[in-house]
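Following: one structure in structure tokens, then a few remarks.
All protein chains but one are shown at their positions in the complex.
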Amino acid sequence: MRVKTQPGNYFEDFQLGQDIVHATPRTVTEGDMALYTALYGSRFAVTSSAQFAADLGLDCMPIDSMLAFHLVFGKTVPDISLNAIANLGYANGRFGQPVYPGDTLSTTSTVIGLRQNKDGKHGVVYVHSVGVNQHGEMVLDYVRWVMVRKRNLDAPAPEAHIPELPDAVDVADLVVPFKLRAGRYNTDLAGSPYLWDDYEAGERIDHVDAMTIEEAEHMLATRLYQNTARVHFNQHVEKEGRFGRRIIYGGHIISLARSLSFNGLANALSVVAINGGRHTNPTFAGNTVYAWSEILGKLALPGRSDIGALRVRTVATKDRSCHDFPYQDAEGKYDSSVVLDFDYTVLMPRRM
Amino acid sequence: MRVKTQPGNYFEDFQLGQDIVHATPRTVTEGDMALYTALYGSRFAVTSSAQFAADLGLDCMPIDSMLAFHLVFGKTVPDISLNAIANLGYANGRFGQPVYPGDTLSTTSTVIGLRQNKDGKHGVVYVHSVGVNQHGEMVLDYVRWVMVRKRNLDAPAPEAHIPELPDAVDVADLVVPFKLRAGRYNTDLAGSPYLWDDYEAGERIDHVDAMTIEEAEHMLATRLYQNTARVHFNQHVEKEGRFGRRIIYGGHIISLARSLSFNGLANALSVVAINGGRHTNPTFAGNTVYAWSEILGKLALPGRSDIGALRVRTVATKDRSCHDFPYQDAEGKYDSSVVLDFDYTVLMPRRM
Partner (left out) sequence: MRVKTQPGNYFEDFQLGQDIVHATPRTVTEGDMALYTALYGSRFAVTSSAQFAADLGLDCMPIDSMLAFHLVFGKTVPDISLNAIANLGYANGRFGQPVYPGDTLSTTSTVIGLRQNKDGKHGVVYVHSVGVNQHGEMVLDYVRWVMVRKRNLDAPAPEAHIPELPDAVDVADLVVPFKLRAGRYNTDLAGSPYLWDDYEAGERIDHVDAMTIEEAEHMLATRLYQNTARVHFNQHVEKEGRFGRRIIYGGHIISLARSLSFNGLANALSVVAINGGRHTNPTFAGNTVYAWSEILGKLALPGRSDIGALRVRTVATKDRSCHDFPYQDAEGKYDSSVVLDFDYTVLMPRRM
């Protein structure tokens, strides 16, 4: 009689090139959208109004890119990171087909890198994951790497292989689902008069607003994404752990930061690429999250005069205002208040 | 390079007659309805059952009037009350077309009154706001007034103008979307045998039930309404503030009180007018909200024998039972437990 409980994979269970079909396909609904609004207070018009979305050439009101990210990501947890001790980074994330209510998302992953730690107790696993809709169309394609425990410390180390990852997603690889008609983009309804033309590389924006997180909120969110990582849910165990409390899913902070960024980036219609990202410190219930952004680059899109892209770094902090843009010290060490360093690309209407 | 963050308007930024188009149109979904039920536990049959709604002549199951109120109201916050220190009152609120899932709501406002305070630091702004659906049909039309800070204390005071506001919405102005057929109204399913005919002016009802509010709940609600007022969300700042804690959005209390009022007013199909309302004390997480109501008046509707209206005052308290109807003392000063004094009009079936 076999033990029926899934223990998750340990470092020695992963093999280079291994393909994994993740469980629990997920049909997205308007219920998910309402919960996403309730959890983060997002005000971007294209994911709030069916009419606004239609004016941008979409079939109907899409879900927020980051909600798609969480749903695609959540499926990978039971196989990839149930025994992880750290989610180290993201790279080369591209969003494809917009996700609409009624779409069903599923995720597969391939192991593209492995490197055992010198301590012999852990190793880093690089995974390329692809989320698709019910038509098999790509909705999200990204790489993440995590540090995973070994169960059997005597298991031999695999040959180290670290994949080459781009510094940023190439402009030519961005999928642009929007189509603007001259004079049809309403900045009053969008919430800001500032368009792509008005931003400059190097510009920094304090998003001013902030939100305090409650235990119930991050757990509701993380369960909505069917993310099963234990550190988020079990206070009975975590009270004896490293921090004495539940750790908030890093993606929750990404969505909060994106929502806060509305105040300063209201016309950033959608996230189309994740160039890189790091959760630089853990967050806990009771923390108040602030955010600021720097425009890393202005990207013209080939053949498009209606929409441009901005490469943005959004930094989130806990319990510290971002009026002076807290980040790293001279040695590159993050300020202790910084919890997220997120490098991504958004689409924004151009002045026509 | 302009600062891209929206600072909100200060008292001196408002001008009499000024029109404001508020951002972020909002498509309502069944997800919003489910969250509304989860947040308040509302049991009114017409907003709970598609069949019950159809029997009342509606196209499909409408959202609760007060959910429509919160959505329309929420849009005004970034422009009207981001720098407000008090939400002073509501008047002349009329609900129009019922709101159904799929409808997109947007809001515009006109400044109809201004009066600078004697202290020279604040002023009262009167705003007439109109929420419409995607067909341009009015769903809610109301006036509120708020006390807003001045940024520049040297800005000259505008000429004072205080709008005339009716004591109550006129019966002739009520929009009645329901049509009852004799014998088709099921009081068992509605939850009470008491119809319009059974209530008397002056009658007082202790709604008995009560609900304790958690931080997560009022923040989920307030974000769902895309209401961005900072006092509700940022404990890091509020812990240094006047109360040492986040203040609950006043509308959250209105919805709780309306939901509690089911026990005694189960056949109050929907709120059709807001005659006036005051948030008389702040509420905080941990407070338990009770409510009682007084029937202020029985209003026959012109040409209608199927439905009548009741003008109701619902008073909500915190941490105090309403068995003895706490309200005001002889000088009109509110009992310290009273947090809401809400004067509104509901529709109720008549005995046919």
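Labels A and B are assigned to the chains in the order they are written; within every chain, residues are numbered from 1.
In this section, a contact is a pair of C-beta atoms (placed from the backbone, for glycine too) under 8 Å apart; a residue touches a chain by one contact, two chains touch by 3 or more.
Small disclaimer: the values here were computed from a predicted structure and weren't measured.
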- request: From the listed residues B:Gln15, B:Gln51 or B:Asn152, report the one that touches the chain absent from this view.
  value: B:Gln51
Statement: Where chain B meets the chain that is not shown, the residues are 29-35, 37-41, 43-45, 48-52, 61, 188-192, 194, 198-200, 203, 205-212, 214-217, 220, 263-266, 286, 288, 319
- request: With the missing chain put back, which residues of chain A would touch it? List them for me.
  value: 1-2, 4-6, 21, 23-27, 29-32, 34-35, 78, 101-102, 104, 106, 134, 214-216, 219-224, 226, 228, 230, 233-237, 246
